[in-house]
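With one protein chain held back, the other chains of the complex are shown just where they sit.
Going in written order, the chains are labelled A and B, and every chain counts its residues from 1.
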Amino acid sequence: MFPKFDRDIAFPLIGSLILFGLLAGAGVLYQALFTGGAAERLITVMLIDAIIVLGIQVYVGNTGVLSFGHIGFGAIAGYTFAVLAISPEEKAKRIPDAPFGLADVDMSSTVAIIVAVMVACAAAVILGIGLARSGAQSGAVSATVITLALLFVTHEVSRNWPELTGGERVGLFFPIGGALDTRAPIYLALLGSLIVARLYAQSRSGRLAVAAREDNLAARAMGVNPLVQQMIALVISVAIVAVGASLSVYEDGSLLPENFFFNFTLLTLVMLIVGGRNSVTGAVLGVAVMTAGRELARRLGQDGFEIFGIGLDGKPLDWIFRENLQTVFLGLSMLGFMIWRPKGLLDDWELDEWLRARIRRNQPEPKPEPLLEVVADTASVLHAENIEVAFGGFKALSDAGLHANGGEVVGIIGPNGAGKTTLVNVITGLVQPSAGSFSIDGEDVTNAQTHELARRGIVRTFQNLRLFSALTVRENVEVSSLIAHSHRTGRTIPDTDALIGEAGLWAHRDRRASELDYGNSRRLELARAAALAPSFLLLDEPTSGMSDNESLEMIEQVRHMAATVGAGVIVIDHDLGFITGISDRIYAFDQGTVIATGTPDEVQANARVQAAYLGSAADA
Amino acid sequence: MIELLQNLIDGLGRGSIYALLALGVAVIFGVMHLLNFAHGELITVSGYAAYAASNQGWSWYLITPLIIICAIGASLLIERIAFSRVRGASDFTLLLTSFGVHFVVSAIFLLYVSASVKTFSRPGWVTDTFSVGSLNIEVFDTIVIIVTVITLLATTWLLQRTMFGLALRAAAADFDTARLMGVKSDSVIRGAFALSGLLAGIAGVFWLMRSGSTTPSAGIDPMLSGVLAALIGGLGSLRGAVLGGFVLGLAEVLLRSRLPDGIAPLTDGVVFVLIALLFIFRPQGLITVAHAERV
Partner (left out) sequence: MLEVAGLTTKYGAISALRDATLTVGSGEVIGLIGPNGAGKTTLLNTIAGLLSPAAGSVSFAGDDVTGSSPEKLLRAGLALVPEHRRIFTDMTVQENLKIGGITRSVADRASGLDEMAELFPVLKHKWTTAAGFLSGGEAQQLAIARALMSRPKLLLMDEPSLGLAPILVDVVFNLITTLKEQGRTLLVVEQNATRMLEASDRAYVLRSGEVVATGTGAELSERDDLFDTFVNG
């Protein structure tokens, strides 16, 4: 059942409160030890940095897309806030010729922040559309470059539009004071950011985004549309960054284009990376660690070893310590972590998840009731005909076709290069046929996309086993379940826990997919596909890499899983023993076309089929 | 008309330098899938060497090879120290590593040399012009274009006619199969960085002659131009990188002269917006190399 109240709402809230307490508490402690304005300022800046880094984490952590542009959004928010919130008297001094009559605008800071957030989010939507068009996938260079372009555009505009921004040298100024005499707004914003970040990660959208991050193709095959989830993550993340940026501007009292450019980008990214970009707890830890490290570097740069009470009279090692040691420290931290620990200190460990696991340790969950088998809808039909696929001059498929009814098991066999996988790729939207068509329940779906086909009931597994490695068994199955609950409402949707139990994975439900052995991994893939309440399960070489015994077991598992959710099955495999053992009917392929079809016995005895497998003799 | 021709020559002059920078970036991307944000630092390093040499009274006949040697050396050093350790890592990791290297190198100069601008004297002919009809042509632009063309021809010869070039192309096309042929991964990657350094050095000579100065952050502008030009051309393609360089140079000059006065200072911003639009509508860049079919 989703959402699980304690896992997805209660504990994240508790965790956010604790993290807030820890970070704010650390700040208070530091200020008690090192009194004075400098310490106070350091902690204030740290808290604001935390807000911004949390915002970046929401996007980079959940989508896996590296963004250099969030500080650019910060610039947009910061300038919007400043121009709106600075009093008209001040504006008359700095930017009397501001366009759009902005020189006369007098807004309270609160309203100004809200407007700044809205403007930044609007920009995020525009950029998000651009990213979607360029096909952002976790790790893709072009998406990162687009975000970098944003950073440069905002920098250039703020440098070269003095009427609005005060330009490069002069910038904008606030009278210092006002609402930021107290830290209340910062504390509030920090707590809010923590809560939003955690709740988002546990939400439906957050989970789907993470699935797409882990394996974009598998996510789409389970009905997830990564572009939509990435857009949601982007807008939420930019909103948080916008709040942080506005606060930063107010706290600073001045705003120059350089403030929101490369250096700040480096700082925030390093903080995120060091802690662990896939976790909110990691982001907080990263902020704390890097603030401490940076401050230490700065002090060393100023005072050398004297800060430790060792008076070295500035000799041999003194040359290491200069001002701006911070940047070297940051750069080296970035390098060091990328080389030796790219996942950061905490990877994706979350405080509230750990707490929950500890507290629940002694309360075993009862094993769920077995699922009732769903009677397959035998009227359900998958029909493909005249399919033609050409890769350049090479015809992978010609006049290929297939017919399957709900409730039956159809096998596809043939030697390597015969076109079997290509056909499955066509039916699951990964390859467009140059001719031919296929339909499900009479509805033509020849040009549908992968995730649309999954939502229509055609769900596949992969020969190379594509699980969401960092997610647990439960979370893997949940992804499909979430999609099923929104898009497969006409069907009986199996309960996730019960399905996990049926697949024999109950004992492993909270283990990461990457930790499972091979047999369990295959079972998980099957369960995950079944959770989508499919009309047809397409299994691509499910026994690849299995021993004979394991293959026999697989026959049972597939039959059982398909019966449980009432799905028809289409299986490709090279293992003739497996296919003949499981199929009601078989299609035999060779050289891109169907050479035989019929019952397993008929096809096995077919001379053409035998020849295709063994190869024909020299004069055949 | 005259103005257009003038712009054309200016644009080609700029574009030449960008083309060299872009080619340097593309060469490394081809073998390692790494977008080198530290490419500009090669010019920073050479700039400081030029400054030091200039103070010693060296003439530009000596400073020029010095710049090139420094660029090559710095490139190999950076590969050894940083990039060799992240070979085969994800794009995410590679991008951030290159980002980090950029910062460390520029920060080291900031710390241990000076934040202030170091100027050095430029050769006298840099600002000379000569006339062809009613066109005023800078001697500098002419020399840049000529040297660039020679460099590009030489690089083409290197890639097409030597075994090293062949190995580099093979590794960029299919690294594993190249290894099956006996191509050593270390050799080919180091060779790529050396070549990249050489190209950056030649571009750097002209960049430094033009600017007559260096600062710790002098590397950002050339890096950006090189990276953007390579991306415009399409990251898989060396020819694309060169084309991208010329396109960028021409675009900058033409935009600056044609944009209405109010927006002209925002030329760079406009260029970025155009580039972003290009990536949105054509993420593979301008050149989709018509690959001969894979059999």
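We take it that a contact is a pair of C-beta atoms (placed from the backbone, for glycine too) under 8 Å apart; a residue touches a chain by one contact, two chains touch by 3 or more.
None of these values were measured; they are calculated from a predicted model.
A.B. asks: Among the chains present, which touch the one that was left out?
C.D. replies: So, spelled out: the chain left out of view touches A, B.
A.B. asks: Please identify which residue in B:Leu5, B:Ala52, B:Val183 or B:Val273 touches the non-displayed chain.
C.D. replies: Of the listed residues, the one touching the omitted chain is B:Val183.
A.B. asks: I'm checking contacts with the chain that's been left out. Which of B:Arg169, B:Arg190, B:Arg256 or B:Arg282 qualifies?
C.D. replies: B:Arg169
A.B. asks: Kindly note down the residues of subunit A that lie in touch with the hidden chain.
C.D. replies: Interface residues of subunit A facing the absent chain: 394, 415-417, 464-465, 516-518, 521, 541, 543-548, 551, 573-577, 580, 604, 610, 613-618, 620.
A.B. asks: List every residue of subunit B that touches the chain not included in the displayed model.
C.D. replies: Here the touching residues of subunit B are 163, 166-167, 169-170, 173-174, 176-185, 289, 291-295.
As a working rule, only the chains that are shown with their structure count from here on.
A.B. asks: Express in whole angstrom the distance between the two chain centres, defined as the mean CA positions of subunit A and subunit B.
C.D. replies: Averaging C-alpha atoms per chain gives centres 34 Å apart.
A.B. asks: In their shared complex, at which residues does subunit A touch subunit B?
C.D. replies: Residues 64, 66, 68, 130, 133-135, 138-142, 144-146, 149-150, 152-153, 156-157, 160-161, 262, 266, 269, 273, 319, 322-325, 327-328, 330-332, 334-335, 338-339, 342, 392-394.
A.B. asks: Which subunit B residues qualify as touching subunit A in the complex?
C.D. replies: 35, 82, 85-86, 89-93, 95-97, 99-104, 106-108, 110-112, 115, 220, 224, 231, 235, 265-266, 268-269, 272-273, 275-276, 279-281, 283, 293-295
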